[in-house]
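Working notes for the structure below.
The excerpt is restricted to a subset of chains, each kept in its original location.
Here the chain labels run A, B and C in written order, and each chain numbers its own residues starting at 1.
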């Protein structure tokens, strides 16, 4: 079947200091799901933004259903039946869910917006997609995962022929991801073509038909999903062999003592009675479903959410952490999950972002910032984390999503913490870089740092952590050994015994 | 004292959630002020005085309606005072050159809209911050007004125009009050019920998202500045009538009053949030303060100080109220 | 309490007057205000003062508030001659008599008008300037064209200076505040190194011009207008500031209250009370001056 719906030929795009795309081709058939794969900064988002009309290409041609088209703006793309879920959340925080979904295509009655109809349309859409969010809720009050689901629903609301999904699952937990996959197969069976971008191999193998790989803005090749392996794909992406995805950690902790401990931490409505500890060199995993309260616990530890009761000890001695400042003073670092809103100063340069949590170390004896030292630190982090940027001065909003995430990590690594909390640290990061980050985590652990990692990526958390705490309904419900546990066991704890069977189909442990 | 309004009724209004809504806090502040001044001056709560306040407030309120749209998209317009002056001059010139009231009004509205459009266009096309553009046109528009008349006032004696500014319906309700309430409804519907108003909210809430859904931000911005221009033109007609003359030196500093009323009414300076009704309440607060202090004969210097304090307290009540609602 | 009408000792209802003043940010109007207050005490009447802050709309609002409050007479120093008409009509419709002070209300009859003749004042300033310069020299003017009384002064000044062939007005720059006037004076002296005289429409401007001239060691002289204490003190010192046209705000203020009270009581007053400005010069103080048939009769030497 050669029912080609989309053809991109020789697409070029140049940004100041960066060749983002140098002549890339892409072909997509009706009802086909194409995975777009590549390292951070390879040009995936750029290629898709050209297709969706938000960037103008510097060269190349686009054909839709065999007809050459010019996509000059977002509306052209919409009219051609192209719909996109952007990598960065792009909802209006001030508007309701329904208002966001039908933004710029509101139903009207007598020339006025018909709110009731809009809400019922949203509800109908949500029912169809099995999404459980109140259409009247204001978006800024939703968790990121719910925001991401709204974003997905919004892209689907136009009944497009081509759907582009740029890392849609990076903000979703496994339950939502499952939901999304159901939606994808439904639309696929109806003939909708899709481009799916993700750094999670298992997702790509689960839902895509063909895989196209980009490297440094160049087209590397296309393979059929059924006929390839993740080793081959990684080689295509990275340009070299990578024999393992998770580096080996040959110790579980460096000293058998409690480096960091919280006792009976409670913040009403957010988390209750949390007791946890980390040993030097230990990596503690926190797993739970969306909304289970993992992020809140981390925020409670870091003093962003003020706890109602409970105490914290470092090296067995009680310490008071009431705000981020005192947390940092006590050598605690916290990589937040929402890089755009909580982590980065998008309008500032790479160096300003990397040093911002650690400015005191830059002071000379005249209490001025040591610019040279700042540049050295930045260059070192750029090397260590392989951050792709034309210069240390580049403003962060010009970097690819994954590279932005690396900068958030670099910022906290730079504070040389004793306790490092990571909330979804590899969100949007490519396999190669993930490996580097795991390695850096292990290196830190080897030096005696205690690490707490929160992740919705089950394989990741099972492979990376030494000990695993399961969170549900804002409480710790189980402590497990990740080496010996299974997804079924975890889900049993979360769902409760009666529900086991309903979850069985989800388990697929590697 | 039969014309005095019942205080109990007012406090019932406060309790009525449906009316108060998001501007609950400012509304509360307004009621507080009304109660305060009704104790301080026996003249304050007279129907006649309340209508006077509404009429006095009309000019700033209409400007502030327009300002609500501009602030909604996260921009600012400092030139509205000057547009009022310029439009007044145009009105005066038209009328004194023998044009009918109708033709003159149409031309004034066109001039106001064009002035606003110019602001929007310069800023959109040349990518210059609206603060700078409107600081500049603030001088330009007023300068043109001066140049046209050589700084001399033009008398306004057209009976219809004078009626608009000074007439009373049923010998009781000032015409400006009717106009300001009518425009309140229109502006409210446009902002909260039309696609256009919704686009403004989208742009103010998240510019990138607005671009992604295909909103032509530049065009929207031009339209919105046209609205402030139009609002300024309407204000200028009422003001000229009220002053029985058109002069280039009127409405100096009204931009700040309009912005203050708007922000007082809960509109965010950084865009995305706000209601025209809140703005109207904000303008009323300013009007009540001015009128009340005049009535009790407070010395001028203290008026300035007290006004400042009241504004701060009013906003604080609003902030507290919002936080209380959120905490629930 | 506040705002209730009090009664005076003899049991008769006390007369209440509302006064709307153009501004409070200028000593001249502060003097008027002080005089109003003083005279109100003398006359045993209640006085409410509202300041328009140069905003005509605010002035009208204040007058409306006076009307709502039921005052017996209103004194206005109008922000604008034409614009104040509406408010005066409203007051008269409520049977409240109006007195204007300092600035005239056009096109509407008021109970009484008390004012300096600004145009004549400008003529006097020009004649003094001409005599100091022996009728020859380049002159700069500091103006505030938005304000009618200032325009009158400038126009009067120009009329007389035109009668002296040797006098040339080479610069006319805005200087609405003391600091703007100082910059204007500096720039005037830069672009006209031969400048021989500066006329400042108010005390602030004359004082600023004097400072600029002194700092630059220029030989230019200054003539000012208003003649409040600070300016007269400066004229007394041997510097560039040689003469100032003097207005009498105290006199205008107290006449304003006297006439307002009479009108409130239904008594007759003069419709026009002109206050001729004086001239105060270096070394002599006040000198005799008169304006007749478009000529200024004065001798500054």
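Keep this in mind: a residue touches a chain if its C-beta (ideal position, glycine included) is under 8 Å from a C-beta of that chain, and two chains touch if they have at least 3 such contacts.
Bear in mind the structure is a predicted one, so any value in this text is a computation, not a measurement.
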| item | value |
| --- | --- |
| Number of copies per protein chain type, counted over the whole file | A x1, B x2, C x1 |
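The rule is simple: only the chains that are shown with their structure count from here on.
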| item | value |
| --- | --- |
| Farthest chain relative to chain C (centres taken as mean CA coordinates) | A |
| Chain whose averaged C-alpha position falls nearest the assembly-wide average | B |
| Pair of chains ranked first by number of touching C-beta pairs | B-C |
| Euclidean distance of C-alpha centroids - chain A vs chain B, Å | 45 |
| Distance from the mean Cα position of chain C to that of chain B, given in whole angstrom | 34 |
| Rounded Å distance, chain A centre to chain C centre (Cα mean) | 72 |
| Chain C, residues touching no fewer than two other chains | none |
| Shared interface positions of chain B, touching two or more other chains | none |
| Parts of chain C lying in touch with chain B, wherever the complex brings them together | 1-4, 24, 48-51, 54-58, 60-62, 64-66, 68-70, 80-83, 85-86, 89-90, 106-107, 145-148, 151 |
| Chain B - residues contacting chain A, complex | 189, 193-195, 198-199, 201-202, 204-206, 208-215, 272-273 |
| Chain B-touching residues of chain A, taken from the complex the two chains share | 52, 54, 73-75, 78, 84, 86, 88, 90-95, 99-100, 103-106, 108, 111-113 |
